[in-house]
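Here it is, the structure in full.
Just one protein chain is left out here, and the rest sit where they should.
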Amino acid sequence: MTSSNRPSGRAHDELRDVRIERRYTKHAEGSVLVSFGDTRVLCTASVDNKAPGFLRGKGEGWVTAEYGMLPRATNTRNDREASRGKQGGRTLEIQRLVGRSLRACVDRKALGERTITLDCDVLQADGGTRCAAITGAYVALCDAVAWLKSRGEITRDPILGAVAAVSVGIWQGTPVLDLDYREDSGCDTDMNVVMNDGGGFIELQGTAEGHAFRREELDALLELAGKGVNELIALQRAALAA
Amino acid sequence: MTSSNRPSGRAHDELRDVRIERRYTKHAEGSVLVSFGDTRVLCTASVDNKAPGFLRGKGEGWVTAEYGMLPRATNTRNDREASRGKQGGRTLEIQRLVGRSLRACVDRKALGERTITLDCDVLQADGGTRCAAITGAYVALCDAVAWLKSRGEITRDPILGAVAAVSVGIWQGTPVLDLDYREDSGCDTDMNVVMNDGGGFIELQGTAEGHAFRREELDALLELAGKGVNELIALQRAALAA
Amino acid sequence: MTSSNRPSGRAHDELRDVRIERRYTKHAEGSVLVSFGDTRVLCTASVDNKAPGFLRGKGEGWVTAEYGMLPRATNTRNDREASRGKQGGRTLEIQRLVGRSLRACVDRKALGERTITLDCDVLQADGGTRCAAITGAYVALCDAVAWLKSRGEITRDPILGAVAAVSVGIWQGTPVLDLDYREDSGCDTDMNVVMNDGGGFIELQGTAEGHAFRREELDALLELAGKGVNELIALQRAALAA
Amino acid sequence: MTSSNRPSGRAHDELRDVRIERRYTKHAEGSVLVSFGDTRVLCTASVDNKAPGFLRGKGEGWVTAEYGMLPRATNTRNDREASRGKQGGRTLEIQRLVGRSLRACVDRKALGERTITLDCDVLQADGGTRCAAITGAYVALCDAVAWLKSRGEITRDPILGAVAAVSVGIWQGTPVLDLDYREDSGCDTDMNVVMNDGGGFIELQGTAEGHAFRREELDALLELAGKGVNELIALQRAALAA
Amino acid sequence: MTSSNRPSGRAHDELRDVRIERRYTKHAEGSVLVSFGDTRVLCTASVDNKAPGFLRGKGEGWVTAEYGMLPRATNTRNDREASRGKQGGRTLEIQRLVGRSLRACVDRKALGERTITLDCDVLQADGGTRCAAITGAYVALCDAVAWLKSRGEITRDPILGAVAAVSVGIWQGTPVLDLDYREDSGCDTDMNVVMNDGGGFIELQGTAEGHAFRREELDALLELAGKGVNELIALQRAALAA
Partner (left out) sequence: MTSSNRPSGRAHDELRDVRIERRYTKHAEGSVLVSFGDTRVLCTASVDNKAPGFLRGKGEGWVTAEYGMLPRATNTRNDREASRGKQGGRTLEIQRLVGRSLRACVDRKALGERTITLDCDVLQADGGTRCAAITGAYVALCDAVAWLKSRGEITRDPILGAVAAVSVGIWQGTPVLDLDYREDSGCDTDMNVVMNDGGGFIELQGTAEGHAFRREELDALLELAGKGVNELIALQRAALAA
């Protein structure tokens, strides 16, 4: 393990303490509190026995996501989006990403004409909320699918494989895994990587915040991300087996 | 203790299991998770060193509240208010009530020209969310005030006394204390009572849902509410002493 | 009659001059201008031969209310809500109260699958607009129901009894009836009481604006409210008989 | 006087019964209820001692208007604009017209850095609401200016002359004056004409609803409008002298 | 030709250089870039095989318009209406005018149950955008109708005649045709005239911006407008024949 001078004191390729707590609330068909260190996101999966309008009568289902952050999840209070009367661009961007990522692991024909909505609400933020949301929402989705199967509403398993996400970045010249807020703020490059359990890429979103990043930096970041996602998928499996 | 046939099996004058957990999240100046049985509300207090516009230059502070419910806090999913683009009437009504109730226990001159915002977000709903919100927000407010005092920003204590709230109703002819969702749905009359530690009334909101309620029923409900608020204030004290 | 030093010069238990003028505008099925002193509210009842979506096919009707205030109904001009793009919390709170109060006196099965909307628009405000709205809307509702009966559209009378509302408060230590704006602004406690003609309570909304109110004060306020509502119901009857 | 077969039975060049009632409500600096037959519009003038942002520091004032219609001013209920969350195109169009028309008779330098807002709210509609609004708002504006003069806030009279408006149209081939709703609905051409007391045109808005109108029809309509505006200005004068 | 001192150097009755470019974009059923001098408006016609809700089942079609201006179509940047969250009053007023003007030349029964939407987007503004929009949209509408005919979807021609529009105004005492931005800003009176190819008036909207205009001025303006519209209709014909 390479030494690094990360503010968090972690090794450059070390995840934060990740916890996945199922059945966190009682009403939802799937309810998971996921923590990546001090980042805590409540992910619930809600089953609706209707497909959205654009899919009616096509024998397919839909998986979608919504994202929110409690006003004081962050260090300084943010205006409540419900009170401002609209969701900001960052929120919309994240919930679109979460929805696409989860649809990538679902056989929508096997799901049938129903909609599963993943609500990802950040109770406490410390960097990496979108990656935590994807990682936790996958587990909530599995629980909702299991609930459907237990009631005999679906027979074929619509889950095609596991999906998880992690952020990587370049901290003072060193590629590091799973940035917390302090690291994220100081990074030159920040990338969110969504992968499946076959090692394939589902989404890749990289942004140069200081200097543009070079191909060899990108290679190192992708390597780290692959390692991190593998560990996250093992944690998802363990949680689902519990 | 009178026997009752409440769905919850509780005695007619028995509160649910109430828990008050301080420092639930790390960023806010006050952060409390309050549970009234299965109702769980996260109450954070955020300090802003500015008074709102209508008070600038008057040497007084302000205390206000916002209320929200996660989409799947309830049995069936509700649309996210941020996504619908406005807060509903029920939300606005509740947050106005929470704000007024807490201002009733604050000396706004002693607070000085600053604003404390209480965000009350329902993680799980099972009846009585507005009463839980008031009861928990009081504790978060005390923590925020203590934080201000610890930094020497205020010297005189702006907290005039304790405030708590409880619901009461008439279940099949019997007045009962602290309704859960099932009881609330089946009640003829539903009343929310906000009181202080001196036994005074701060807010009283009663609604006849079936037949109109009579004066003697009202008297019995107020008696129960007084008992419940006393117990809640004792729990607040214990939590603040912890 | 106890003496009082009310700004209005009225006895402590004296209503303002109340007038109920039916058929104030010509298009609505019921149209009432109600005045509580200088407070003037136009209440129209509009019949729609459809139940709202959540009641379709259930053989029941609905009664609902909307509330508005002309921009210069008050001493200083308020922004027009249509131009600001949303109804404020106070408006939503009042229209929900008016709707609930009137539904309490209606047999919705007897009404059949139709909706009656009560629009309460304040032409001039001088305190007590929500109570005037409820009191006047009841008369407009009766006229709309009479119109339905005269056309043979309903046979069974859906009106279960009369409903009226009045405010009470504590002015310089004395409980007083039917507050005008000046009195309301100076009151320690302000309560709106909605009752039926059987003396039952339909809604009770009390707010301590200065010190918390005590049980014996509450008792005195409820006594006054009962007296006021009785007089208002007599005035409603007289208007409907005219 | 030419005979006509107008639904209203009026002569082709005959106004409806026009009434102008000053001091209709008590708070506004000018408050006028204007009736053109069954069309009734409440026009209030509110003085604000600030010019709008784009005029600050220029030594000039502003006159503006807002228009609204109570939901049941019309034969079938319209949605409340405040509740729909926006003003419709027709509303915006009318209030822009009213504002421009009244600014045409005001010396904005003499008014000084203040804003007068004319709120025109239709209590009952029977055609011609925008013309009634302009005609009534002029009187409310004069009252507000008189109020300013009586307090010594302005010295030079900012009113340059009178303004009034009337609609004209072609009913079954005959040009007619001051259309009521039934006539308006059946007209091929509908024109709103705003003029001053010098016989000059301030606004002219004509719309062919059936066949396009020809130049000689236009000439006849303008003649009628001139006659109608003259009579309206005489009625404004009489009201202001009362 | 009378001499004039117009800023543009044009004769008082001279149009700007007008160009009508068909098939400007490839997706729309009709797509026209119309230029009145430096004013450039892209007009597209989109066919939808559904009538709007209020016409369903009536065997009639609908023609409607929307209007927009790119933020930097003008000399200083205007806020984007999509980002402000609503269309301004001027925009709504113009798009209602464009829609009415084009419906005046369409036999809606012959169109059948379909909707044609004319989108008029101003790429560059230099005065007279609404007149250019009407003039160009007519040509786009013709192309969309030709497209429908070429596919055999309609058999009877729904176009009743040509429609075009031009502005006229009084520049330093002289009536002038087709105002550019500089002239428009300096004009005392500004009138938009929509006419058909039979010389009939469809819409007339005149506004006195300085002194009220007199009858003889109006006569001169209408004369000029008639001449201008005739020339525009000839240009429309030439474009459609190309």
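Going by the order they are written in, the chains are A, B, C, D and E; count residues from 1 in each one.
In the analysis below, a residue touches a chain if its C-beta (ideal position, glycine included) is under 8 Å from a C-beta of that chain, and two chains touch if they have at least 3 such contacts.
Treat the numbers as computed from the prediction; the structure is a model and nothing was measured.
The hidden chain, counted over the whole complex, makes contact with A, E. Looking at A:11, A:110 or A:204, the residue that reaches the missing chain in the full complex is A:204. Residue A:191 is the one among A:41, A:133, A:191 or A:233 that touches the chain not shown. Not every partner is drawn; the one left out touches subunit A at residues 86, 88-90, 92-93, 95-96, 100, 104, 191, 195-196, 198-208, 211-215, 218, 222.
On the side of subunit E, touch with the chain left out of the figure occurs at residues 25-28, 31, 38, 40, 42, 44, 46, 48, 66, 68, 70-75, 77, 80-83, 85-87, 91, 117, 119, 121, 123-125.
Methods note: only the chains that are shown with their structure count from here on.
Shared contact partners of subunit B and subunit D, listed by label: C.
For B-C, the equivalent interface among the listed pairs D-E, C-D or A-B is D-E, as over half of the contact pairs agree by residue number. Inter-chain spacing, taken between the CA centroids of subunit B and subunit E, is 59 Å.
Centre-to-centre spacing of subunit C and subunit D amounts to 33 Å, using the average Cα coordinate of each chain.
Among the residues of subunit E, those in touch with two or more other chains are 86.
Chain pairs recorded as touching, per the definition above, are A-B, B-C, C-D, D-E.
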